[in-house]
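Note that one protein chain of the assembly has been removed; the remaining protein chains are unaltered in position.
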Amino acid sequence: MTSSLSGPIVDTIVRTAIMEDIGWGDITTEILIPEDLQGQGSLLMKADGVLAGIKIAKDVFLNVDTTLTFTILKKDGARVKKGDIISNVRGTVSSILKAERTALNFLQRLSGTATLTSRFIEALTGLQTRVTETRKTTPGLRYLEKYAVRVGGGINHRHHLGDGILIKDNHLVASQRAGLSLTQVIQKARDKAPHTLKIEVEVTTVKDAVIAAEAGADIILLDNMTFEEMRNAVQSVGGRAMLEASGGITLENARQIAETGVDLISVGALTHSAPSLDISLELEYK
Amino acid sequence: MTSSLSGPIVDTIVRTAIMEDIGWGDITTEILIPEDLQGQGSLLMKADGVLAGIKIAKDVFLNVDTTLTFTILKKDGARVKKGDIISNVRGTVSSILKAERTALNFLQRLSGTATLTSRFIEALTGLQTRVTETRKTTPGLRYLEKYAVRVGGGINHRHHLGDGILIKDNHLVASQRAGLSLTQVIQKARDKAPHTLKIEVEVTTVKDAVIAAEAGADIILLDNMTFEEMRNAVQSVGGRAMLEASGGITLENARQIAETGVDLISVGALTHSAPSLDISLELEYK
Amino acid sequence: MTSSLSGPIVDTIVRTAIMEDIGWGDITTEILIPEDLQGQGSLLMKADGVLAGIKIAKDVFLNVDTTLTFTILKKDGARVKKGDIISNVRGTVSSILKAERTALNFLQRLSGTATLTSRFIEALTGLQTRVTETRKTTPGLRYLEKYAVRVGGGINHRHHLGDGILIKDNHLVASQRAGLSLTQVIQKARDKAPHTLKIEVEVTTVKDAVIAAEAGADIILLDNMTFEEMRNAVQSVGGRAMLEASGGITLENARQIAETGVDLISVGALTHSAPSLDISLELEYK
Amino acid sequence: MTSSLSGPIVDTIVRTAIMEDIGWGDITTEILIPEDLQGQGSLLMKADGVLAGIKIAKDVFLNVDTTLTFTILKKDGARVKKGDIISNVRGTVSSILKAERTALNFLQRLSGTATLTSRFIEALTGLQTRVTETRKTTPGLRYLEKYAVRVGGGINHRHHLGDGILIKDNHLVASQRAGLSLTQVIQKARDKAPHTLKIEVEVTTVKDAVIAAEAGADIILLDNMTFEEMRNAVQSVGGRAMLEASGGITLENARQIAETGVDLISVGALTHSAPSLDISLELEYK
Amino acid sequence: MTSSLSGPIVDTIVRTAIMEDIGWGDITTEILIPEDLQGQGSLLMKADGVLAGIKIAKDVFLNVDTTLTFTILKKDGARVKKGDIISNVRGTVSSILKAERTALNFLQRLSGTATLTSRFIEALTGLQTRVTETRKTTPGLRYLEKYAVRVGGGINHRHHLGDGILIKDNHLVASQRAGLSLTQVIQKARDKAPHTLKIEVEVTTVKDAVIAAEAGADIILLDNMTFEEMRNAVQSVGGRAMLEASGGITLENARQIAETGVDLISVGALTHSAPSLDISLELEYK
Partner (left out) sequence: MTSSLSGPIVDTIVRTAIMEDIGWGDITTEILIPEDLQGQGSLLMKADGVLAGIKIAKDVFLNVDTTLTFTILKKDGARVKKGDIISNVRGTVSSILKAERTALNFLQRLSGTATLTSRFIEALTGLQTRVTETRKTTPGLRYLEKYAVRVGGGINHRHHLGDGILIKDNHLVASQRAGLSLTQVIQKARDKAPHTLKIEVEVTTVKDAVIAAEAGADIILLDNMTFEEMRNAVQSVGGRAMLEASGGITLENARQIAETGVDLISVGALTHSAPSLDISLELEYK
């Protein structure tokens, strides 16, 4: 699925970033570059990966100067190689220089997340298990980072605390202190939650996974289980609920976890620790 | 130096992040946690590193609920170990749970940058060379990330395009097309720039470094030079300007670069690719 | 469930409303009321109903003047009668007068929605059918209006287009033009949607309701069906999906619709046409 | 008078409403509607009334997608019938679907207010009495609602507390406690108020109405008076001030009130309790 | 009249100004002033004048640091002399230094306007003529500057284009092209304007002043008339409308203009060209 990266949330993020980087004007450029000098910049890959955020880059350039022409050569989701030119931007050189850094900062970060996601997807080739992110995102950029996960082949978990029920350890402990069993907690959530939301429960034992499934949980999060426990949970739950593995998942162990039969794995590193993908802008005059 | 992390910029960033994560309310918590349940959360290190952002974490908790009590046990800059408790927060459990993720997202990211910075500083132990970041920061978080670099022992480069003159390759090429020599470009910048700003010039040869120094550049950025070239530049410039090494600097080669005698090294990875430092919140009831 | 009405969304709405009503100052009050005159205002019900928004009213008074004391006598959800005093506010009279209209505007409108919702709930006494609102809300106030629906005893539908899949007539027609059957459309949605979201489909025939249920829809919206059709749909779907009746539902026909066995009814009028509940502020000096 | 519905206030309201409804994207549409599918939507009246807000509807569609073409077929103020098509919008179907609900929410609400206002105007046919609204408006939408009142044939009362002097019961009581007579209160207001503002005073007796007129009040608000009292007030004041009837005015008693000779009647229900006017969007492909 | 300088408009202006001046932190102070150093600053008059904005100054200090104690020694409207101490602020020195410039910038500017206004008031001692400002205010600060005019003894003209009818030359010319006489223009305005607003008309001849008065204008603006013409206008209009002199009014000619008998004079210079009143902050340690 390709969600168009547009709308007021994106506008606000882009404008804030431009203001942050340009401040009260690109003094160097204003002093040294003639106002009417025309040129063309090429966005050039300095590493291999999966592209994400090319429309954001375009937004940045056009926000700085609506008269620039930005041509997309590679779309989001494209597998790009070092040396590929992914877009051209033509027009006033001083505008291109003002927008460059902000555009690249978005593009490198989002492509970093898309690339890391795609590597997890590749690690699971041939399996049904899907990959999703967590809420461990960069403050202010969650919307964009979740988009990058989709571009890389992942699916999105809930966006924020208001659009999903995820009963975690702390909720269970507090409820048990009030005398509620796991089953009762799930039923209470079912009763009181909006009918449009699924109920997800975090468990640490196979026994609790089974109880949760029987109580009607839609999704069960298996927290830091061993391969053996996950296999048992898959077998015992028997398709009555979706199973999500979480905790300590790396590119190295992802496939082995997926092979236990869980439906999806959630990986915090997709958003909190993906290294940037190196991209640069090369300028030429004509 | 410790810059107090406060003021309207920080307020805006914190409020935006909270709104992004809480959305229209933490439904799970509202359903399951009694409104008046009291408890205490401990922020617990899950890895070793340098702490940064503890005041931001406090701001997040207090923004969500002004009646919480947040006790700082480890200050920014502290070297912390896995298992250390860095702060306690007491009060209404539902408020603690609502603030948890956003507070940790800031803290883990900023501590990640501070920790990586401190590793570069350690790599240069005994040398005069200083470490600085670049403009390759996270859109919207530059102010905080630069703070984290300082906490880790680094110094800050210019904040944005408006508070420093940095004449890059593209500025030089455009100026040469207009018939200006490197010396003339620097003089032009000197004439037109605010008198409070230093002039920095990017060069790729030792020869140009010398020309720049003679033309009065305050700082000279040595772009992707070999160790040998850097040593020559240091010798030839002879202290007439500050020398900054940039491009492809890693923890592995940083010391060797510093030993060429450059005054500082700038490292983009401090902000664009520092992995998060793992921290969690443990809740208990009394 | 009682969701605490707080957080940055509410703050922004309240501040905007105050600015709109006070403008550049309550000139009349500034001219005529001595700055230090103290008094007490009582919020007085002028009609019977269900109270909603008392915390918003408090927020308005405290936003205008933090030194006012606002005592809540009746909580949200209380069934109140004409003549009941629902809160007192003490302090500087000029501040009370400045805040009065804005506080009442919120309170009357939200209580209007809660009251209308509660009347639907009463009409369904003894039945399992639940009541929910639609997206036909007041621009800018959706968050508060959904809260008022909950206060009145309803449950909430999705908040916006991003947190639920609702396949409407227009989506089906467009998909069929691309050669997809109803079953294929639902499967496509299932494949591409975030795993945390339920799939809802709008149908106009019993036959399509059955197809949708078999294709795995979680919720089926029965659009403007007759009582007979709804009864058939309930029987034919047989619990495989939740059934939602929608279109032309009034206090008069709601019970008869619910008796067909549908799981919930959605009523646009709860938010788009609920009359205000009359409340006034009575001031006295001591 | 036709006030063009434009400018920064309207922009802000429209953008906020779009963000509220679209959230992080119309997931259903993005999954099911091909990005390049073109079509045409028609805005169709489902009830009779007076149209208001067609430009706002246009703004919403163009804000979501600047490439849509929105053709206005009926202008604000037009008396429309069930079945009338009031505008067409052509272009990308996914954009039309994203904007639909927000556009209709504005249009239905504003047309509801315009329609109710026009019914009051009709009730007063042949009389000089004019109709105005109160400050009992929807928080955040006052500007638009006052516009709708004008479209329906009414005139506007003051916009907020800063652009009119309205001495109410509470101001009088407080002033009398300070020893001022009604005459003195009015003179004090006259002396201290900006010279551009009119002075309005609320009275409950004919005697006070006369005193107010003699003291130079420009407008006198007759609060909840009987028909007899209003007639007496009209006669006694004898044109020395404008007379405004207020309190408990309905479509049933409006004409009788107007026939007492008052200059205008103010009706809170125009903005706080007008039911929405039903309008829908019908989509077709070409 | 003393309008309390508070509310959301003022908050926004103050916060914007602080952010503008502090930027990403007062680096000098952070480097050199120990975080816990306590002291006291005194706001000291460096010139004679009328004070305005002392509460804004307080707001600035408390916005920067809520723990400061700000004691007001001279209230707005006080006639202050060079050497007077108008307030003390105690607490953390670094906070005092951060807030100093912004607080003074507001205070000096507003006191400048109040002082100039008071000089016009003095020039008219013994006459009935009042003094008002124009819309020639500083973009963004109109609310504050109008307050300063009141503090200096003036009264306020309309705040913006939406809260007063002022028919200027350009409106008359356009209306005459459409065949309307001056009388008809005024009647049209009267018919269509909100009943709460006064009608003001700009005229350049005595004859038109009389026509305007007869047509029911509330205020007549005499644009750039000679003393003789103004005297004639006063006599001819004979109290049927308020007369406002405008254009080229200085401290030198103000009294002579007022002596023609006009009701008020409007002076653009009060807001567009009032020089700052010099005030400084003196710091001491205890």
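Order as written gives the chain letters A, B, C, D and E; numbering starts at 1 within each chain.
FYI, a contact is a pair of C-beta atoms (placed from the backbone, for glycine too) under 8 Å apart; a residue touches a chain by one contact, two chains touch by 3 or more.
Just so it is clear, the model here is predicted, and its values are computed rather than measured.
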List the neighbours, among the chains on screen, of the chain that has been left out. A, B, D, E
Using the definition of touch stated at the top, determine which of E:Lys58, E:Arg119 or E:Arg142 touches the missing chain. E:Arg142
Residue among A:Gly25, A:Gly83 or A:Gly248 that touches the chain left out of view: A:Gly25
Using the document's definition of touch, tell me which of D:His159, D:Lys198 or D:His272 contacts the absent chain. D:His159
Using the definition of touch stated at the top, determine which of E:Asn105, E:Ser118 or E:Ser266 touches the missing chain. E:Asn105
Absent-chain interface as seen on chain A, which is shown: 15, 18-19, 22, 24-25, 30-31, 35, 64, 94
If the missing chain were put back, which residues of chain D would it touch? 1-4, 7-9, 143, 146, 159
Take the complete complex as the reference. Which residues in chain B touch the chain that isn't displayed? 1, 130, 132, 155-159, 162-164, 192, 194-198, 200, 219, 242, 263-264
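One rule holds for everything that comes next: only the chains that are shown with their structure count from here on.
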Partner chains that chain A and chain B have in common: C
Based on CA centres, what chain would you say lies at the far end from chain D? B
Tally the contacting C-beta pairs at the D-E interface and at the B-C interface, and name the larger one. D-E
With centres defined by CA atoms only, which chain is the most remote from chain E? A
The distance between the C-alpha centres of chain C and chain E, rounded to whole Å, is 45
For chain C paired with chain D, centre-to-centre distance based on mean C-alpha positions, whole Å: 23
Would you pick out the residues of chain B that each touch at least 2 other chains? 22, 24-25, 27, 31, 143, 159
Which of line, ring, star, complete or other matches the graph of chains that touch? other
Let me know each pair of chains that touch one another. A-B, A-C, A-D, B-C, B-E, C-D, C-E, D-E
